[in-house]
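Sending over a structure as structure tokens; questions will come in a sec.
A protein chain is absent from this complex, but the other protein chains hold their places.
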Amino acid sequence: MIRTMPRSRGTALGLKLYVILYFIFLFAPLLVTCILAFNDSQFPSLPWKGFTVEWFTGDKPDRLGIFHDQINIDSIWVSIRVAFFVTLLSLGVGTCGAFLFEQEQFPGKQAFYFLMISPLVIPGVILGISILMFSTTLGVFFENHWGLDVALFRPGFWLVVLGQFSFIATLVTLVVSARLKKFDRSLEEAAMNLGASRFEVIWHITLRFLKPAIIGSGAVAFLMSFENFNTSLFLVGSEATLPINLYLQVRDGSTPVINAISFLLIVGTSMLALLNLYFSKKKD
Amino acid sequence: MDKNGMHDRLRWGLLLFLTPVFLWLVLLIVLPQIDLLIMSFRVESGYGDSSWSLYNYRQFFEEPIYWLTFVRTAVYSVLVTFLTFVVALPVAFYITKVVHPRFQGFLTVLLLLPFWVSELVRVYGWMILLRESGVINHFLLRMGLLQQPVEMLYQDATMIMGLVYTSMLFMVVPLISALESLDNSLIEAAYDLGANMGSILYKIIIPHATPGIVSGSIVVFMLTLGNYLTPNLMGGKNSLWFTEQIYNQFIASFNWNQGSAFGFLLLFLSSVIVWLGLKLTRQNLRKVVQ
Partner (left out) sequence: MMQIDLSVQHVLKRFGDFTAVNDISFDVESGRFFSILGPSGCGKTTLLRMIAGLAELDSGRIEIRGKDMAGISPNRRPVNLIFQNLALFPMMDVGANIAFGLQRRGESKSGIREKVSAILDRVDLAGFESKRIDQLSGGQKQRVAIARCLVLEPAVLLLDEPLGALDLKLREQMKVELKKLQAKVGTTFVYITHDQSEALVMSDYVAVMNHGEFEQIDTPQNLYSRPQTPFVAQFVGDNNAWSGTIRNCEGTVGEIETDDGFHFRSELHQPLPVGAAVDLFLRPESMLIQPDPSLPDLNRFEVVVRSTLFDGANSRLLVHPVNAETELLVALPQTHQYDYIQKDDTIEIGWATPSGICFPK
């Protein structure tokens, strides 16, 4: 039944077959998407009409490849910028959160901790609408009282960043906290004993120890932001992020150019994933 | 350094860490949720003034399409969570307990890889597989198993499969780590004491893995309940997932008060079911999150 024990042929074979089927289930949609990115056809479907890379490089109006598709390229660029700022903000605040909950004592800490993990149990759609509404309320308030028109309060780039940050920061906090828990605090005490201030200690000792967790959660934060749909849906202004832009195209009918973008995303994220894994393996 | 100086320094540290976290949670979580709650209890009269009212909630209960969708979303989310668990358990078991340790790492990586790719890409993959002109229909026609193409998309079963697929990762990972910590000798001891496969599963494996199962289930349930993409693209065309109703109120009808009420109901539903799940399995959220 388990590998240390003898087991019946039937069960073992059945389980193996199941796992193989599971992996087929897992990879079939991705493989098909990738393959059809190279089909010489107007539609992302079979039959196979020959190999082409025109959905990447084509520049004719009826075969506009991704490299010449300005709308999609723009949305990729928007997504990258959003993800960059979300990662930066989440890492900063999330690391503060980790220190706060692991090393500081203050009244109401328990309740505050639950508040910190609550974004995990609030559906992304609701985060999106509540932030949209609150920013609108603030916008109206500022306009009525001071006659100020604050761009930040209107759907757009920064609101998307804030919306995604609101729950990705929780993830960073949890990952960094988990690492901080393993930190031997006598190292900090030793450093303080040797004359370092609290902030010197954090900078030279603790943050150095947290680096792998910060890098790892940063990579995950970047990807989560890059792929976020639910929260962003309500907060985008004129600059659509890639998932929103793709969603609109998929909903209204599709061309193999979507397969081409998907292919690039699959290859790109797989490499990032493997890289992340490689580094996390190395540090162990 | 005197005691007071030390004390002051620590307070400064607390303030430094607390401020950004406080701003984040208050400005982006607490106040927006309160605003959501307030908005849901207000109605706009024609000229931009608004007043307190239960109208939005009454509307929800009086309009069958709303509460039917709500119930349907809740029931399907529970079903998806259960199916995800059933599909994931044998895989987690195989990887942690059966396969040769040499392949363990490789299989785990393989298992996680698809989930690094955007949900949209994965759903899109299923669409080109399943639709009327899709790849599966193409092969079935070719092999003569079908006379004419069948629309496999836009059906409840397909949508459920898609939701299971989308949330699989969040069940498999906690299951794998839960089973990894299960000492093989417990399984052997149970076997030695006369247990068969079934009783080992119910008496040893599932009780041991309960924290993992609960945390996986909560995340899967949450994500399914709040999912918009998969039901929208793979399910039927007529907004039968509750998030679609919310979207319609906000974007199509521009009725934010009604949308807020729906949003708040969804939040309430998810909290109640998560709370129930925790109570029934005697787990607590802090433990589950870790």
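As written, the chain order gives the labels A and B, with residue 1 at the start of each chain.
The criterion applied here is as follows: a contact is a pair of C-beta atoms (placed from the backbone, for glycine too) under 8 Å apart; a residue touches a chain by one contact, two chains touch by 3 or more.
Fair warning: this is a prediction, and the values are worked out from it, not measured in the lab.
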Out of B:19, B:50 or B:196, the sole contact with the unshown chain comes from B:196
Of B:19, B:185 or B:253, the residue touching the omitted chain is B:185
Touch assignment to the omitted chain, from A:4, A:42 or A:57, lands on A:4
Across the whole complex, the chain not displayed is touched by chain A residues 4-6
Interface residues of chain B toward the undisplayed chain are 183, 185-186, 188-196, 199, 203-204, 207-208
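One rule holds in what follows: only the chains that are shown with their structure count from here on.
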Counting only contacts in the complex, chain A reaches chain B at residues 1-5, 11-12, 15-16, 18-19, 22-23, 25-30, 32-33, 36, 43-47, 92-93, 96-97, 99-100, 103-104, 106, 112-127, 129-134, 137, 162-163, 165-166, 169, 173-174, 178, 197-199, 223, 226-227, 229-230, 233-234, 242-243, 246-247, 250-251, 254, 258-259, 262, 265-266, 269-270, 272-274, 277
Touching chain A in the complex, chain B uses residues 9-10, 12-14, 16-18, 20-21, 24-25, 28-33, 35-36, 39, 87, 90-91, 93-95, 97-101, 109-114, 116-129, 133-135, 138-139, 165, 168, 184, 187-188, 191, 197, 200, 218-219, 222, 225-229, 232-233, 243, 246-247, 250-251, 256, 259-260, 263, 266-267, 270-271, 274, 285-286, 289-290
